[in-house]
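One protein chain omitted, others in place.
Here is chain A:
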Amino acid sequence: VPAGVRQALWLTKTKLVQGLPARVLSIAEEPSNLLEDQEERARRAISRARFWDTTEVAPKRENYCPVLFEELLHLCRVMTMKHPSLAKRMLARNYRIAATWERESFLLQVRGLNGILLNSMAPIPPVASRDEVAATEEHTLETFYPILPTIDLQEVTVYRELDDTGKSSSFRDGYPYCHPHTLYFLESANIRTNRFRPEQLRAKMMMFAFGNALAKAKMLYGNDPKVLEQPVVVQSVGTDGEVFQFMVFQLNTTDLVSSDGIKNLVWIDSDQPLYEKAQCVPEIKKRVVTKPAGIYGFQPDTFKKFLALYLHGTV
């Protein structure tokens, strides 16, 4: 079966680029964007989420995943001192998205509770240059004959094709923070079968990012399918508490009925572990401590990318 991301690429008429775009990576590397002792602060954030947050021995994933996310977001918000325009951001939780589009005789829609959405007053400037956007025209979408691309999708009768965010306040006129900036997905179910696998999580991130971008584009430029002059960019971060998936989605066109022409672009950086293992209790073999408690395999680059995605658009 075409694993999640490949199916999502066909459904959203998108071309995949591995790795984050160069602009985001340069924001990550630039030393002026670092906090003071950033690595130490990140370690403390992980310890707070994984060790210190509970009276029991080890907190469950339902507890530590959102706590870790809040800690990392707080560290990003500290940067508001250096970049005052970061204050023009707002978080929205329990955010309901609805978007409908037609894709080669299939009417598809994205509905549901989103995750956590970071809105901003200013939109993110388009990441890919015009040449890259025009180059997607030659790219052919991958088909999975004899399997139809709509396999495993739920068939639903719709009575109203909704195209906005239901009754949330984000996209209504007058709301200052009206541009979707980043979506955060936390896979925090305790039981492994209830969590999404990394591939499925990436597909879910892509579909919701596309839904948000499409709803915003239809609001800005109307419902007619056309190629967008100013592409809409939405970012997305998904995690299960240990491993992070980063994604930048650029919507270039709302003309999705045919499979030719300009495609949308997505940059995915998958499976970035923030740390390998967080040992809550020291491992003891034959009454000798083999592994003391602590965090093993901390990767500072993952947090730098998280911070870069947060700062993108204002730097």
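The working rule: a contact is a pair of C-beta atoms (placed from the backbone, for glycine too) under 8 Å apart; a residue touches a chain by one contact, two chains touch by 3 or more; residues count from 1.
Operating definition for what follows: contacts and distances are computed from a predicted model.
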Not counting the visible chains, the remaining one has a UniProt entry; which protein name from "WD repeat-containing protein 60", "Exosome complex component RRP41", "Cleavage stimulation factor subunit 3" or "Large ribosomal subunit protein uL2" does it give?
"Large ribosomal subunit protein uL2"
Selected from A:Ala22, A:Met81, A:Leu113 or A:Ile147 as touching the chain missing from the view:
A:Ile147
Under the stated touch rule, tell me which residues of chain A contact the chain that is not displayed.
1, 144-148, 150-152
